[in-house]
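Some chains have been omitted; the remaining ones sit where they do in the full complex.
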């Protein structure tokens, strides 16, 4: 089975067969196999938020496929966008997403968009207005470079990393653990990491303090996919218990949905949670597990130096695999 | 006749034959004809102001011609420039345009520059100091990506759009109408749109409230060109009368020269003018006319949704034609 969708918006939208197809393509490319060329094709990569890895890896991925990426910084290069249907635009917004999307689809062969949550209301953020509006209005494929709900290119790179290290993944224990962090962070990466492990049919363990459970609909999807693939989903409130025996330990901090957008309440709530850090001692309790994180990572806060600098660290592979994963996605959706 | 000038600064500077030559080239390129290659040629596109369509369309145009564009954001990438001859530079400016231009002409094969008006004095703005200084000091061709006086690449794209829709343009009724907008906007687009229609020998109708007439010297040039090409120029203060029977309706808002730079006075003056909006009903009075706007456009302020979303809307063609028009310009001035 190939990848049959026009867009690449979130791992929750695709069948596990499709994700495995993309993983295979990424590993083929990494082994030197030439993917179908994107010569003459242009991707516009639109950033509503800052980025290092994503900016570089999309440019390099298009380059290696023979095409090219044009980067657009929405803050300075784009006009303030309107998303409401029928709006009377006499206020702050000066271009409707309809025009932006319909002009861009005359200019380029695909759009990639990064738009973080606004942190005002989870109900609003989970609708992913920006990327879903572009996907609705543009006639060319749209790729998600991180929205409020998902970071599917990261998730796919994570799946590639796990596959290349473990081979068979069915029913293998994968632990995603929440970590303390001074700031309230988005849910996109944990969502896509959970979905990636679920697509691989792993025994997914989610470790977080009570009240830090991710989006419930996403969790239901994770369970459905994991069970369907021969694994399952279990939620732990005890980090040590969740890490013990795991073959993959993925650390990430995120904000609680209950306090979404309330920075003060969030700060107070996590005051006692500084212990949620992955240490070398914790890693010793795993089944020769390796450590994952999407980067950037705060050393000695989210994870101890000895883990990042030790042999179990897979974070640089994950970062490199962004390129191979994105080449697979780009060749599947742009190269059609 | 070919295009014989070194620079492309404003439609007012060229003969109608030259503009027709460029329109022909643009339409050739759009139909798939290969223009002379710019392989090995580099354009530096320098932005003193933000841009989406222009940034993308210049990069893509250079790309399709086999060359490449390097983008420079003057605000962050350039040092504050001095333009005065003989200045003792012990103040805020740290690089003279002489050095900037003379270094850039060692680095690249052409310069494209966007520099909006400062909105302090119309007399000062109409001199287009930034782009005229670069054109004077640099030995390579300079292309105007929008100055205070003109946006000739937009104007040329408009002329391409009109030509491909109407075929013969001589004495056909073209209406440029002022529109209400919350902000005081520049005159470059209306100037170049009027000049484009004049070069095509159209019967040019300018509709605006009293006191909103554009630059008088430019209007004189519009009249001279339009009459010379078999058309004419008429000024209306009644929008409905100007739109009635037109084959092209081009909407755009701009500030009045009499209140140039006085945002408060401008705001007060246009309080009663919100009726200046192009509606579906107004379009029904045209001679099967189509609607144009340079974008970004404020929906239901400058033009109603039903026009933009209806069959008479040509704004996406205009945006696409930026690429073909600029390819014609670049191949004419850089490829010499």
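All chains are identified by letter, namely A and B, in their written order; residue positions are counted from 1 within each chain.
In this text, a contact is a pair of C-beta atoms (placed from the backbone, for glycine too) under 8 Å apart; a residue touches a chain by one contact, two chains touch by 3 or more.
It should be emphasised that the depicted structure is a prediction, and the values quoted were computed from it without experimental measurement.
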- Task: Please report the number of identical subunits in the complete assembly described by this file, where 2 are shown.
- Result: 3
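The criterion applied here is as follows: only the chains that are shown with their structure count from here on.
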- Express in whole angstrom the distance between the two chain centres, defined as the mean CA positions of chain A and chain B. 41
- Within the complex, chain A is touched by chain B residues 50-53, 55-57, 59-60, 63, 73, 182, 295-301, 305, 308-309, 315-316, 319-320, 323
- Where on chain A does chain B make contact in their complex? 42, 44, 68, 70, 72, 76-79, 82, 86-91, 94-96, 98-100, 102-104, 106-108
